[in-house]
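The complex is shown incomplete by one protein chain, all other protein chains being positioned as in the whole.
Letters A and B mark the chains as written, and numbering starts fresh at 1 in each.
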Amino acid sequence: MPAGIVSYGAYIPRYRIRAEEIARVWGEREDMARSLNVFQKSVPDLDEDAVTIAVEASRNAVKRASVDPARIGAIYAGSESHPYAVKPTATIVGEAIGVDHQLTAADFEFACKAGTAAVQACLGLVSANLIDLGLAIGTDTSQGAPGDALEYTAAAGGAAFIIGREDLAAEIEGFYSFTTDTPDFWRREGMAYPEHGGRFTGEPGYFKHVTSATLGLLAKMKTGPEDYDYAVFHQPNGKFPERVAKRLGFSRDQIEPGLVVPWIGNTYSGSSLIGLAATLDVASPGERILLASFGSGAGSDAFSIRVRDAIDEIRDRAPKVRDYFEDVVYLDYAVYAKHKGKLRL
Amino acid sequence: MSTVPRFWRHIPQRYNLVGTHCKNCDEYYFPPRTICPTCRRAARMEDHKFRGEGEVVTFTTIYNATDDFKRQTPYNLAIIELSEGPRLTGQVICSPSEIEIGMRVRPVFRILGKDGDRGIIYYGTKFVPAGGPI
Partner (left out) sequence: MRSVSIIGAGCTKFGERWDDSLRDLVVETGIMALEDASVSGEEIDGLYVGNMSGGRFVEQEHIGALISDCAGLSRLHVPSTRVEAACASGGLALRQGVLAVASGYSDVVIAAGVEKMTDVTGGVAADALAAAADREWECFFGATFPALYAMIARLHMHRYGTTREELAEVAVKNHHNGCSNPISQYQVEITIDEVLRSPLVADPLRVLDCSPITDGAAAVVLAPTEEAKKYSDGPVRILAAAQASDTLALHDRRDITTLDASVFAARKAFSQAGLAPGDVDLAEVHDAFTIGEIVAIEDLGFVEKGKGGRAVSDGLTSIGGEIPVNTSGGLKACGHPVGATGIKQAYEMVLQLRGEAGKRQVEGAQVGLTHNVGGCGGTAIVHIMSR
């Protein structure tokens, strides 16, 4: 029985900091923004974290398809910035969207791909008829050490997908995952900021995994890049997804609707899922979307998705990704540092 | 600021504005009341989840707060009249120059406070101006 996306919702905080403002503080070259293709990134409010973002995205998903939260049998929340080291994000989301309490829940962590892993877990339970609906969330208020290259991109945002068998807005036709033990990026227990392997995060990390998963999926589905109307690749910056798309034979037009990183930065667990949400915001029934996430450590989950008729009914019932690009408030580095808790009090 | 059981007991109210409705007089209450002040012993109370949309009745911007809130200043506090009738006190997230009496607001899910660096995080409802792009 086909399974897929019943509804989806995204949330991006209102605040932004420009890459040039970060470069100014650290004396970096002015064309940093252009070299990363990230001009600004989202910043959470003082009272926002991965939980509040997950709740807002999930409420948007529930609202978009008027889903009865009592039907949700599983909640998996993927993040690398869960506010609690021990105590699930997923249970808070469940209570906040008003589930009945007969459900299973857990938090996932797999760097930037915990959200797509949550989608797969829900898909398994739904496809096996073990639950009616599953809620998969990718949410982060990611951290980059002051002055580190990550600081230009580490952003805040999230997306939530309700996975089910009936009333699909988009069918997940299949997925293919590729996973190895590659320490390209990590954060040790108790540390405030992650460490990374610099250029090692590129070829052996992002490109090897995204390419392997995508090629694996295309082979499994017996499809080629030309069979997809859109493609969404994990977007740690604006350059990597462009480069990997080109390498795999996808055009700029195919990735353009889902490429949101230049305006909001890398929302980590939210990143590829927000890209998918932005694509669903514009896709028409019958169109196909290829999604490939990437999580350091490392792995990539690639999905083949076909949009169905229901998308037209539900699309406008909740805020779209690009609605969150409007009415933003820019912060200087000092206020940004306060928002991100970078000042030790 | 609070304790674990005191916070936990009010999670439905904090997260989802669950109040009460008296079926006898059709009056709505938030925060919830066990006894309807109008009907008292004749009251027939049931839970009611408020939509959370409402209007600013009056407001202030706080510049000098208690220790728990001093890192948030300045912040707006308002009395909000919910569409269903009852009034509550809550924070309105917007610039102090933007808030005004009669402004429509809608609820958002935010951190209300934290029990220091080691204790629990108090999540709940704040408000933002309604009618923006989102």
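The rule is simple: a residue touches a chain if its C-beta (ideal position, glycine included) is under 8 Å from a C-beta of that chain, and two chains touch if they have at least 3 such contacts.
All figures in this text were calculated on a predicted structure; none of them were measured in a lab.
Chemist: Mind giving the shown chains that are in contact with the missing chain?
Modeler: Touch partners of the hidden chain, whole complex considered, are B.
Chemist: For the chain left out of this view, which of B:Val4, B:Cys25, B:Ala42 or B:Ile101 touches it?
Modeler: Of these options, the touching residue for the absent chain is B:Ile101.
Chemist: Give the residue, chosen from B:Cys39, B:Leu77 or B:Cys94, that touches the chain omitted from the document.
Modeler: Residue touching the chain left out of view: B:Leu77.
Chemist: Considering the entire assembly, which residues of subunit B contact the chain that has been omitted?
Modeler: 1-2, 6, 10, 31, 57-70, 72, 75, 77-80, 87-91, 96, 101, 112-113, 122, 126
By our rule, only the chains that are shown with their structure count from here on.
Chemist: If you average the CA atoms of subunit A and of subunit B, how far apart do the two points sit, in angstrom?
Modeler: The mean C-alpha positions of subunit A and subunit B differ by 31 Å.
Chemist: Of all residues in subunit A, which touch subunit B in the complex?
Modeler: 45-49, 51-52, 55-56, 59, 83-84, 87, 92, 95-96, 98, 319, 323-324, 326-327, 345
Chemist: Please output the residues of subunit B touching subunit A within their complex, sorted ascending.
Modeler: 11-12, 15-16, 49, 71-72, 93, 108-112, 120-121, 123, 126, 132-134
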